[in-house]
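Removed from the display is one protein chain of the complex; every other protein chain stays in position.
Order of writing sets the labels: A, B and C. Residues in every chain begin at 1.
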Amino acid sequence: MLDISPATCTATLSEQYHQVRNRTLELTQGLSVEDMMLQSMPDASPTKWHLAHTTWFFEQFILSRWVNHYRCFDPNFNFLFNSYYESVGERHPRPIRGLLSRPSHQQVLDYRTHVDRAIGRLAVDLPLEEDPELSERLIIGLHHEMQHQELILTDIKHALAQNTVMQPRLPPDPPGSQADRKFSTFSETLTTVGADEAGFSYDCERPRHRVFLERFELRNSPISNGEWLAFMADGGYHQSGHWLSDGWDLCQQNAWQAPLYWHHLDGEWHELTFWGYRPVNPHAPVCHISFYEADAFCRWAGWRLPTEFEWEYGAARASAPSQGHYAESGHWHPKAASGKGLQQFYGDVWEWTSSAYCAYPGFTPAQGALGEYNGKFMANQFVLRGGSCATARDQMRPSYRNFFYPHQRWQFSGVRPAR
Amino acid sequence: MLDISPATCTATLSEQYHQVRNRTLELTQGLSVEDMMLQSMPDASPTKWHLAHTTWFFEQFILSRWVNHYRCFDPNFNFLFNSYYESVGERHPRPIRGLLSRPSHQQVLDYRTHVDRAIGRLAVDLPLEEDPELSERLIIGLHHEMQHQELILTDIKHALAQNTVMQPRLPPDPPGSQADRKFSTFSETLTTVGADEAGFSYDCERPRHRVFLERFELRNSPISNGEWLAFMADGGYHQSGHWLSDGWDLCQQNAWQAPLYWHHLDGEWHELTFWGYRPVNPHAPVCHISFYEADAFCRWAGWRLPTEFEWEYGAARASAPSQGHYAESGHWHPKAASGKGLQQFYGDVWEWTSSAYCAYPGFTPAQGALGEYNGKFMANQFVLRGGSCATARDQMRPSYRNFFYPHQRWQFSGVRPAR
Amino acid sequence: MLDISPATCTATLSEQYHQVRNRTLELTQGLSVEDMMLQSMPDASPTKWHLAHTTWFFEQFILSRWVNHYRCFDPNFNFLFNSYYESVGERHPRPIRGLLSRPSHQQVLDYRTHVDRAIGRLAVDLPLEEDPELSERLIIGLHHEMQHQELILTDIKHALAQNTVMQPRLPPDPPGSQADRKFSTFSETLTTVGADEAGFSYDCERPRHRVFLERFELRNSPISNGEWLAFMADGGYHQSGHWLSDGWDLCQQNAWQAPLYWHHLDGEWHELTFWGYRPVNPHAPVCHISFYEADAFCRWAGWRLPTEFEWEYGAARASAPSQGHYAESGHWHPKAASGKGLQQFYGDVWEWTSSAYCAYPGFTPAQGALGEYNGKFMANQFVLRGGSCATARDQMRPSYRNFFYPHQRWQFSGVRPAR
Partner (left out) sequence: MLDISPATCTATLSEQYHQVRNRTLELTQGLSVEDMMLQSMPDASPTKWHLAHTTWFFEQFILSRWVNHYRCFDPNFNFLFNSYYESVGERHPRPIRGLLSRPSHQQVLDYRTHVDRAIGRLAVDLPLEEDPELSERLIIGLHHEMQHQELILTDIKHALAQNTVMQPRLPPDPPGSQADRKFSTFSETLTTVGADEAGFSYDCERPRHRVFLERFELRNSPISNGEWLAFMADGGYHQSGHWLSDGWDLCQQNAWQAPLYWHHLDGEWHELTFWGYRPVNPHAPVCHISFYEADAFCRWAGWRLPTEFEWEYGAARASAPSQGHYAESGHWHPKAASGKGLQQFYGDVWEWTSSAYCAYPGFTPAQGALGEYNGKFMANQFVLRGGSCATARDQMRPSYRNFFYPHQRWQFSGVRPAR
């Protein structure tokens, strides 16, 4: 298992680089060149684009600066594979990334090789750890690539889901045991949140600062599919009273009846997994729900969503990240946990919080184009905490702030209530 | 000046009722029956609809409950003039409120008279102050009506603004003197925010609770038109680096170049007032800006928006509400202030904060349909604090939380930076 | 009854002018100033706008040219009340004509008086008949005004229809007797179609020219509501096989189940009339159907729509215009006819033809701005022939070509099949 935080890591940066980069390619095994072209909505990108964009990131932010006379692989790629960095220039429009048949997948693999070799040569010339700015950039690039590893999975899942007739039907998984549904209690406290200086963190997790928490309770485990079925059976998707106003409008416009990827087949609810339709496992955590659904469920149950700081405070007192289920350990879908007490904060499903994604007091974005990485998205999105089965385990840390729009459902997103 | 908080008010509730209701009609003086039909966007409503909806509020939430055998004025009105109370039944679609030629304006006035008389009889039968629930409802109804008084003004301004050729051109106002642009400093503190039990407040302002504030500074006055012109002159509307990502998209889609209602006429910036186009006064507070513009301005200036709690903490240490400019005192447009120190927190312009509108810890919505008043809007909106020239002065209080979507500009909204 | 064709008319042009202009105002009786503000879709316009636009037409095309130093009533009106004449300058956007609270209805009436007096003075100075170009323009203006009289009726019907709760419920009309459903046969022929020089016609009805017609049969009467109910009962709105592809898409998108303004109330189909909801009369001609519905009905019945030339050939051999039902004779809704043989070509309902609206061989548009009257609409629209109960009887002539888009339903449009 890879640990790329400077403080505790035993592998060299160069070794880490190649591990992360190889992992990305491993994730695409089983996908055809045609699959890797798919873009099913503007929010998602083709696998091929992810492969190229993560490569461009190293070219743009490291090679073009630290390598003298760096030979750019193809000058068009800055236009094609820049995601959203306004300060780096014009970009190919995001909604039509699926129209990039050219460059071919093979050319993108060649591009990866070209850049990996250049990074390799750079590591020979200049031990990466010795230049703090370079190593910081490289580590950001690896975290960036891990984020895109997750998007490769969630995006291809969404894309293949559009092609309903080509999906196999699967038998049910063993359900596992029921999770601990109790709530743990926390007294009021003036606590400190955010990332400290040791270990990797994004700018938006800093600075570490104090917040006051009133007394609260937090569920020991995420909500399960079985509990979600009870919500559905009680008319949860049909009673405006549980819903935020914007959420209710969306629920009606889109005729939401169940989480994304749930299909009612032959009298039974199934969910789409990476391998086909499988009967819903009542003990596994519910996932692919929007913030609005998470919030409505809580109101229906008489509970509420936690703030991101309540979550962070709870997580610091709970089970370690290593206990969750991860794709890198062969768990490509959330699974039931069987322990007692606060658990399953990491892996399986991201957990929606009630906190709008915003700046911490004293927040300073990174300098230059990388300042666009987080800060400019601080409106209209909500914070999710933890990490899902699709997340790289090395990204897990209590202070990590993931963020999505409240209507989005294609991430492995679930809910852990507070009260 | 009316003070309708139970604690300090000298007028009876019945007297207050008639004062507020009459004030609403006074605001419509100068508008023709045709003007009062106008609806220029789904966010806004016709004056006539406001007149009827505020009346329906008293009928629905008071008369139908406290008056035995209450004779409803017209049973269709529950369908036509319910705004958004899902639990009260089906509603006329909001975007086509402008198609309600029937009932006529005169019928709506008759409706108001019918309800006012019924409230009058109720007050005779049952001294309003003696039934705590009734008096609480009535006071909510009056605050509700005051909120709609403000919307009558902002909505008709927007509607008449669409008819550009029928607007007169006006000479400039006397500019007044320049406001105090200094910042006041506040030390870190664990403070208490929100409404206490004395005086009126909405459910969303409660419960009073503790928050920790890091040291911060707050501008003594709102940003002026002159400062905004400097932002424009420096390319503020054309440089993505100042903007949140969603805001930049909107800015480009809508080709924003200036605040709403600003027009460049004969080589000079004018703004639309209630009486026509007037040259922009550089010393008056800028208004009709969106959250995105407020935020971009602050980033351009090296500052930031305050949180709503920073604002509340500062306001409690500043000038009293009575110092601002209000329509009810003849000030229908924001004006320059000339004092020193923290000032102009109330009146003139609402002030955008960086705080997403969300529930306070322990928030409990009101019971029944009135629980829909605030709680269900707690997503995607930002808190504005203070009050504008279009707000009733009796609504001013430090804990008041107004909220709008970050793209909205038709309120009298401005900005007071922090750093 | 007014006949404004130069050849046969006994009233002077000046008398005709005032008859037509007064008729327009008569049509607005019963409408409130608020009703006259309504615009319920971009295709329709407020009554007040029609009152002003028809007036502007005389000001723009006659007074500004034939009256020296003509004093324009208000220079803004050219912007506000130009409908679609690109060559006359910029225009107020059509979709927001409903936002013109100013000028007021009273000002528009004053505008009408101002222009009527100017035309009156012009008639004194220069007998209108003596200037051929002037008299031609004036007659066009009167026909233009009669067209807008029809639109006043169809547009206000559509607008008031949006306000469903304010409509009374009416008892059924006496059904009348069933119309003659036989077909009349016509042999193949080389015939001449279009308008001759005598009498008024629009440029698009000319030049008169020859067309060859194969043998055909034409229904003696329009399709009735009773026949339409049979189509509905047989699943006509649910079987793609009857429909044109574009029509089927629309039918599904809009969930068409019946003609426009039909509502199923208390187990029975009602239609909205100018006075409220009335049970559908099975013997009256069906109306408020789109071209797509007319076409689908014919295919379902094994018939087809006639071409406009088949219709014109048949109409010339049928009953006279005077036999139909017209609003000006108190018939504000289509009625059953009881005669035998080819009948009811005029009045009651417009009849969709299979002919796309296009130029006749040798078509020459009028010179100047009036050349925009017809020619520029010759794409994507279909020809309707005859005239409806809402049409002025003086507009009836065999060569008249009305035209609308195939999806439009708010005119009094019906269908007479061929085979």
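Just so we're on the same page, a contact is a pair of C-beta atoms (placed from the backbone, for glycine too) under 8 Å apart; a residue touches a chain by one contact, two chains touch by 3 or more.
Computed from a predicted structure; not experimentally measured.
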| item | value |
| --- | --- |
| Neighbouring shown chains of the undisplayed chain, as defined at the top | A, C |
| Of A:Leu100, A:Leu213, A:Ile289 or A:Val415, the one touching the omitted chain in the full complex | A:Leu100 |
| Touch criterion as defined above, residue of C:Glu133, C:Glu197, C:Glu214 or C:Asp266 at the omitted chain | C:Glu214 |
| Touching the absent chain when the full complex is considered, from A:Val33, A:Cys72, A:Leu126 or A:Leu265 | A:Val33 |
| Touch with the omitted chain, as defined above, among C:Arg102, C:Arg206, C:His263 or C:Arg304 | C:Arg304 |
| Interface with the undisplayed chain - residues on chain A | 32-35, 37-38, 40, 76, 79-80, 92, 96, 98-105, 159-160, 162-163, 165-166 |
| Chain C residues that touch the omitted chain in the full complex | 84, 86-87, 190, 209-212, 214, 216, 240-241, 243-248, 291-292, 295, 304, 354-356, 358-359, 361-362, 376-380, 406 |
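Methods note: only the chains that are shown with their structure count from here on.
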| item | value |
| --- | --- |
| Chain-level touch network, classified as line, ring, star, complete or other | line |
| Central chain (distance from its CA mean to the mean of all protein CA atoms) | B |
| Length of the line joining the C-alpha centres of chain A and chain C, rounded to whole Å | 60 |
| Cα-centroid distance, chain A relative to chain B, in whole angstrom | 38 |
| Residues of chain A engaged with two or more neighbouring chains | none |
